[in-house]
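Removed: one protein chain of the complex. Kept in place: all other protein chains.
Letters are used for the chains, namely A and B, taken in the order the chains are written, and counting of residues starts over at 1 for each.
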Amino acid sequence: MGFKHKDIIALRDLTKEDIELLISTAESMREINSRDIKKVPTLRGKTIINLFYEASTRTRTSFEIAAKRLSADTVNISPSTSSATKGETLADTALNLLAMKPDIIVMRHAVSGSHYFLSQKVPCSIINAGDGAHEHPSQGLLDMLTIKDKFGRLDGLKVAIVGDITHSRVARSDIQGLTKMGSHVFLAGPPTMVPPGAERLGNVTVCPTMREAIQDADVVIMLRIQQERQGKTLMPNAREYSRYFGLNPENLKLAKPDAMVMHPGPINRGVEMSSYVVDGPQSHILKQVENGVAVRMAMLYHVCGGELAE
Amino acid sequence: MNLLIKNGRVIDPSQGIDDTLDVLVENGLVKEVGKGLKAPAGAETIDAAGKYVVPGLVDMHVHLRDPGLEYKEDIVSGTRAAAAGGFTSVACMPNTKPVIDNKAVASYIIAKARAEGVANVFPIGSITYGSHGERLAEMGELKESGCVAVSDDGKPVVNSELMRRALEYARGMGILVISHAEDLSLVGEGVMNEGFTSTELGLKGIPSAGEDIATARDVMLAEYTKSPLHVAHVSTRGAVRIIREAKARGVQVTCETAPHYFSLTDEAVRGYNTNAKMNPPLREADDVAAIKQGLKDGTIDAIATDHAPHHIDEKDVEFNVALNGIVGLETSLPLSLKLVEEKVLTLSQLVEKMAGNPAKILGIDRGTLKAGAVADITVIDPAAEWKVDAEMLASKSKNSPWLGEKMKGGAAYTILGGKVVFKR
Partner (left out) sequence: MTTEGTVILDGTGVKRALTRIAHEILEKNKGVKGLVLVGIRTGGVHLAHELAARLSEIEGEKVPVGAVDITLYRDDIKGHAEHLPVGKTEIPFTLEGQNVVLVDDVLYTGRTIRAAMDALMDHGRPTSIQLAVLVDRGHRELPIRADFVGRNVPTSRTENIQVMFDAANKPTDVVLQK
């Protein structure tokens, strides 16, 4: 019944039972966030380092609040990318951080798989706050919690994920998590943004058009389009992208009437989603953010939590 | 110093020999191959019963990192690794510091190898000055100073006009051009083969089309200029097909593959294993099958290791940051012997691809046991079982994807010019 992992690096590494446990713990954690004294002493005396090689205000803040609500001490370190490439290696940085005796390192890094590398170098727990285009497990878990809040279950749902699948760690974690829990994921995006073998990632169908992906969907997850990343070769421009792969009140009607709409943020209004949808009644985007803290509390608790004395 | 190798299974495709015979070496040359030879007085005798006696193996594609990058490998450690792997001759690529684009560097390598090495070292000069891909290197003088081919290995000659001129000019100088076939715009920031594995690991992929296109271009230029071309480290089914078709049309093209391309797939990258990171990258099962077919039907002429030593600091890092390449000299023989076990190649074909053919392609007088030839001989123990152990590897670098794995078969004796330079 317990959670046996020292690290949480990828939902691919977790079982269905692990995911269920994390989500149910997150549900219990929410109670703390709703009261006046939003703090429990669980991780008192533990030190958590937030090591962010990529800027991310919302994920880092969310992890920091989660740690503080569990009474852990937190340190934020954001090595500037330039000094990181020129100077100290990740391994050396990690060894230096060990001098602070951290219990958990929460890391975001641009290189896929760097958390596995780090976990071989340090004895403390590692939590992945996003690595390259690999995984973003806390986002995957908070997406699942948000979906469970609405439907009361995570199996038998039709979930559409639309956008740049190739470069999306959110998509990979969502696919790993949701298909493990028994839902069917439908992907859509321009073929320049759908990686080879995507249909083998789980119970996944790659759709030729966005229309087919969102038809009768229970959940529509829109991914962020970054002009910088998709550059000049993956799409002509934002305008054309939005015309064929943007979510608006019109095409949202294809989904089930009570379908929920989600987005990992930050949103490019008018590109992947129209403001009418972002702020509309089917949007669960702010719920996602709120659930982020509870999910991250659950992750911190379970990697650092308790062996019970008799 | 004379030597008699008795009762071994002598395999020499250059003479059509595959029989239990004795080999007599006198004054560093092969004196005679025959039955029941008598050892002259004072000759050392090696009992090779149950072993294969073959022409000293030739690896036409290694990186010795000397001069300039001796912290990874040098001529002494590199030739020791060669000897331990059964190789008596290696051809070393020019991406040293400085690049082998002039007589001085080539002469340094040859002199150092003669003085301190335990294998013949044949330098390969660069196609372009500094391998910058801008203007032709002095191929005439490179050849005169002992280079056996030219290549900008590590990177392609991007400019097609320059590649065309290189092929033409090299033909005039009588030196072979070796192509590193890679379309850099398709490789982009890729770090492993593009496919399901790269999708799952979230690593940027290198499409096989990049190698196919570059191979096709160079083959077409060789055809157009009527010049010989050798394609290095073939790894894709597409490149095998293109070369097979070109050979059928009579294009003067030869090619090599490396043991990792017929032994591993991109699945080996799982766990973000930087010792499975190389260029070209490990491909998929269909490519491995095509490589084996290419070896079997003669499309692929040679097995070369692309021995690429890197320091642990260059490999024990995040996957994207790690350098490309693996050491290969000491694992090539057992991995290649598996092809015989799997009936991809006969023993004789294997010896051709590891000795006779590479010698022929480079135009060096090795790869044969004919009377009068230099006595470079490898005695192979096909039954030897051993474990790839970092401590045991002769190479300075330990970047092998087979660390900790068991190997079957290896050199029992490596004999260079009649002298035993390695003994298991």
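Criterion: a contact is a pair of C-beta atoms (placed from the backbone, for glycine too) under 8 Å apart; a residue touches a chain by one contact, two chains touch by 3 or more.
All values reported here derive from a predicted model rather than from experimental measurement.
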For the chain that is not shown, enumerate the shown chains it touches in the whole assembly. A
Option from A:15, A:28 or A:96 whose C-beta touches the chain left out: A:28
For the chain that got dropped from the picture, name the residues of subunit A it touches. 1-4, 6, 21, 24-25, 27-29, 31-32, 35-37, 39-43, 70, 125, 298, 301-309
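Note that only the chains that are shown with their structure count from here on.
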Cα-centroid distance, subunit A relative to subunit B, in whole angstrom: 46
Which stretch or stretches of subunit B touch subunit A in the complex? 194-205, 271-272, 313, 316-321
Residues of subunit A touching subunit B in the complex: 12, 89-91, 109-114, 116-117, 131-135, 166, 169, 172, 195-198, 200-201
